[in-house]
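Here the complex is missing a single protein chain, while all its other protein chains stay put.
The chains carry the letters A, B and C, assigned in the order they are written, with residues numbered from 1 in each.
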C-alpha cells in the first residue's frame, strides 16, 4: 500500500515546508518536492493545509479504576476520540493492585490496550516499594519497553508512596535510564484539609479547589525535584497547574537536575471560577490539581513558549456527569477526579496557542508531538521524517469548528470546553499509513493499535 | 546537477534517521529511505556518518575595523575557515561610521561580502540615534532583508548608544518585527575601571578580566531586557558569559519578554586563568566580555541544555598575536578585543557538548543551526527538509582530530583551542548543493557565497 | 530645667517597659522605675500612654524648588507640621543650582533651615559631576557633618546624573563612609514615554502612572545597586514603591551589597486608582514613583516586617492643589510631583502597621526612629536611652482621630489621607527636652531647631 500526501505544508518542530509525502506500508519513505502519483494507491490532497506529525498524548487514564468507579472511556472509545482529535499515540497509565507485581499488571494492561485504534504505550504506576519492584524495573524496561514509571505523592492508601520509597525507586530508575512521572501534591496534608472542610460542612465543588492550595503543589514539586536530584534520576512533573509549582521546575533546571514538566489544556484555558458554579455544575470541573486562579495561565503559556514546560498532556481522566460526577453531589471529596480532554487537546493547544499568537507552529509540534516522543522513547514517532511511522494529521487552518459534547467520541455527557469555537479542522488522520479519520469521522478498523515498546529517555 | 548523499544518519533538531538525500541544483528536493543513483551526477557515501544541516554562525566580525586595526580575516579567509569548520552561513556585523546613514553602509558591506565562499547575511550595527535611523529601519528590513540590528552598551565614543537611544530604536524595531542584538556591558563604568587600573600601573591582560566584572555584564543585561520589555521588542543578548547575566535572561523570560540569549565556545570551554599567563600569552585570550571563573561554564552548558540559551555563536573577531594583540603589550586596553572561533565552533560544541554528554545530538543541531535560522529569518536554512538550501555537513563521529593553528584556514597565528583533541571529523561540506569542503580542504570556488535576504523574527 | 515623664510605657526597638524618664536640659539623663518628682520643673503624666522616641523623617523637601514652583511648606510650616505629627528630626534635601559648588549650597540651606522648630539635617543633592564635587565630599562630611548625599536617575536636565557620574561619586562616597540616597527611575526612558503619551493626547493624571511603569523603577534600582556594588559603597534606595523594585533590593542584599531601602506611607496605603479620578482629582496624587497597583502594598508591608526595608520616610513634597497641582490640569507632566505626608507619616504607620497587626510596636520604632538614626548618623537620636536628646512622643493608643486637611499644619489645601480614622493620638511631643506640642497644638518657640551635624554611616 502506497499513499501520497500531496502539496501540504509540512510542519515539524524544526521547519515548515511544502512537500509531498510518500508512505509505504506503515512508514514514511520519502518526502519530496514532487512525488509522482503513478504508483500510489491513494492520494490525499493537502493543498493549503498543514501536515503535522500525529499528536502524542502521554497522559491518559483509559479504563482506569478510581474511587470505586472507572473512567468512562475504555481503550475503544478513548482511542477513537484521540484519533478524531489528532492524537495518534497515547501512553496510558496502568493501575496495579496495591503491592501487586508489576509484570502481570503490565501484561494485563497490554491486553486491555489491544482494543485500541491507535498505538498505545503504558507508564507503569508504582504504588508501593518492595525489593521485587526494583527487580522488576529492568524487566519492564527491557522486556516490555517501559522506560517510564509513575509515582504519586497524593492519594494516600491508594497510590501514594513516601519520600523514601520515591528515592529508592528513582535511584534505581535513574540507573536504568527510566524516567519517573510524578503527581506532585502533598497528599497527607491535603487529605487533612479536606477532612477539615467537610467537618465544617463545606461540601461544594469549590472546596475541592480550596483544599488543594498551590503551596501544597509547589511544596511537593520542589520535594520531588530534590529527591530526583539526590537520586540522580530524570524526572517528569505531570500536570503543573500554577506559577508557584512551575518556579520549582525552573530552580531545579538551573541546578542541573534532569527535570521536565508537563501542563494540560485545562490549566491553560480554564480557571478556578469554573468550580464555583451553582447546581453542582462545578462538579464537572473537578480534577487534581484543581483549576487555579486565572493569572496562572500566563505563566504556563510562557513556560511552554520558553521551553521550561516541555509537553502538553491531556490528563484525560473522564467521568460522566450523571452517575459519576454526581456521586459527590453532597461531598466534593466523593467526586471522581478528572476531566475529559483527549479529544480536544490538539485543537485547544492549536487554537489558544498558535492561533492566538502565544506559540509558533514549530513550538506547537514540539509540545504535542516531538518532545513527548523524545522524552518517552518513541523513536518512530514525533516527527515527519524518513522511517518514522506515518502518523500524520492533515489540518485545515482556514476552517473552524465549535467544540460540543454532542458530537464527541468521548464517552461522556459533557465537554469541559463546551461551546468554544476553535480555529482549524482536522481533515485526515493517518496512523501507520492508514487513514483512520476522515472529516471528523473515525473510519479505521477496531483493535488496530499496537503496543509501543519504547526505548529509554535520552538527554533532551 | 543532482547530488545524492547516501546512507547517512540524518540529524535534525527533531529526530535522527537513516535516509538518502537528493539535491537538485541548490536545494534539497527529496529525502527518502532509498534514492536510486541512476540519474545522479554525484554520490556522497555517508555510511556511518552524521548528516547535519550546515552550521549557522550569527556572530562574526570579518573585515571589521576595531581599535585602529581590522580583524585578521576578511570575507575570503573567514568564510573558507567557516566552511572547513562546518559553518555554511554567517551573519556578519556591519560597521558604519558614527552617524552614517545605514543604507550606504549596508550596500558597502553587501559588496564586501561578495568575496565570501558561503552565504552571508548582515546585522546592521546602529551606533547612534537620529530620525533618519528610524526611517531607514523599514528600508533595511524590506529592501535589504535585514531583520536584525545590533546595539552596543559598551565601547563609548565608538559604538555605544545610551538608554534612550536604545529604547527609541528598539521600539521602532519591535513594531517592524526586527530583533535587536545587544552587547551588554556597562561601558561607562568599565571605561572608568580601566582608567583606574592603568593609573595604578596594572597593564597586564589579566586586568582586562578584572576591569569588566560580571556584575557590569549582569547589570547591562538586565537593563537591556527591561528596555526591551518597555519597548515591547524582541531582544537577543549576544555572548552571555556568566551565570549572573544568564539569571537576568531567565527572569526576563519569566516576565514574558521575547528574550533570547547566545553564548560562545570560549565561555563554555576557556576561563579567566587563560588571561593570567606569563609573557603576554594572556593577550591572546582578550575578548569582551572577558573569560570568567570556571564555575560559570556549568551554568552556560545548563542554559543550552534547558533552552534558556538558544544559540551558540562564535563571536569570531580574530586578531593576529604578532602585530595586533601585541599592540597592547604594555597596556591591556590597547589589545584588540576578540578571539578567532569561526573555524572551531562546530567542533568545540560537538565535542564538549555531544561527545561529553552535556547535550543531545538534536540539541546540538538546534543550537548551531535550527535556532539561529529561526531567530534571524533564514527560512531556507537550519534544517534538512524539502526546499531548504542544501547546506549540509557530513561528519564522521568515529574519527578525531587535534585543533591546531598550524592547519587552520583562519588568518591568525594562534588558535584559542590549540592542542585540544576533539571527537569527530567533517568529511564533506555542501553549500547550496556544492561540495565545497572535502576531507578538511576547501575545494569550492571563490566568491560563490550569496547575500542572505532575511525575513523577520518569528515567535520562536 | 528638669522634666519627668512619669508612668509611661516606654517603647524602643528592643523592648517595652514601664519607666519614668528624667530629662535634664536637652538630654535624657535617667530612666528609672521611679523618679522622685521633687526636683522636677515639669511633670508629664504618661500613665497608660506609649512613650516613643521622636520620629525621624529622613526624606523631606521643604522650601524645595521644583518645576518652576516651590514646595508649599517652608521650614516653618513644615517643621511645625512634623512636630505635631510626632516627627522631631528631619533630614531635608538641599537643591543646588546645576553645576554649583556644594559648599555654598550647604551654607545656604543650613541658613534656610534655621527657621525650623525641630532639628534638621541636610542631605546634599549632587546633580552633576566634576572634580570639585569629589573634593567637596570630605569637607561636607567633616566640616558640615553631611554623611549622606543624593543622586537622581531621573529628572534629566534638572537633577539626573548618568551611570559614570554615579559610579565616580559613589566610589568616593564609599571611601568616606558617606551613604548615597538614590532616586531610582530610568529618567531617559520615562521622559520619552511621557512625550509619547502627550503626543497622543493623553494628558490626564492617570498617564503619570502609566508613563512611569514598575519595570523602569526596577531597572534603575537594579542598576543603582550594581553600581554601588562595583563602587563598594553603601546605598539607600529612597521611596521603593513596588514589589518588582523591592526584589532588586533583596537580590543585592543576598550578594552582600550594603543596600538599604525606604518606602513611604503613600505606597503602603494608597494605590494607582487614586490617580484615576474625575475632575482632576487625580492630580492631588501625582508623585514619583507613582502610586502602584494595590497588590504591591502587601509586598512593602512584608518588606518592613522582615527588615528588607529599613525605613519609612514621608517624601514630603507638598504642593497646593489650587495654583500648584492645577498647573498640570491640561498636561499631567506639568503637575508638580509630590505629596504632603510629614504630618501624617507617624500616624499612618502606627495605624496601618501596628494597629492593624502588620508590624510590632518595636518594629514601628525601628522603622520610624532607630533605623533612620543609625543609617544617617544621628547618634543622639533614635532611641530612648541615656545621653540621647530628649526627643520624645507621648502617644495615647486608646484614643483615635480623623485625618483632615482642615486641621492640619501642613500648608496645603488637601490631605492625601483625608477622612481616614486612625487609632492613637499624640498628646505630647518633646524636642531636646522642651514640650513643643501639646494635645495637637504646636506650643514651642519658632526657630528653635538646630542643624544636625551627623556622623558617617555605620554597618547596620
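Structural remarks
Rule of thumb we're sticking to: contacts are C-beta pairs under 8 Å (C-beta built on N, C-alpha and C of every residue); 3 or more make two chains touch, one makes a residue touch a chain.
All values reported here derive from a predicted model rather than from experimental measurement.
Taking every chain of the complex into account, the absent chain touches A, C. Here one chain is not drawn; of A:61, A:95 or A:168, the residue touching it is A:168.
Within the full complex, the residue among C:1, C:139, C:195 or C:386 touching the omitted chain is C:386. The omitted chain makes contact with just one of the residues C:13, C:60 or C:415: C:13. Residues of chain C that touch the chain left out of view are 10, 12-15, 17-19, 22, 27, 29-34, 250, 253-254, 256, 298-299, 302, 305-308, 357, 359-360, 362-363, 365-366, 370, 374, 382-383, 385-388, 458-460.
The chain not displayed touches chain A at residues 162-164, 167-168, 186, 188-189, 191-193, 213, 215-216, 218-219, 222-223, 226-227, 229-230.
The definition used in the following text is that only the chains that are shown with their structure count from here on.
Looking at chain B and chain C, not one chain touches each of them.
Separating the CA-averaged centres of chain B and chain C is a span of 51 Å. Averaged C-alpha coordinates put the centre of chain A at 38 Å from the centre of chain B.
Chain C has no residue in contact with two or more other chains.
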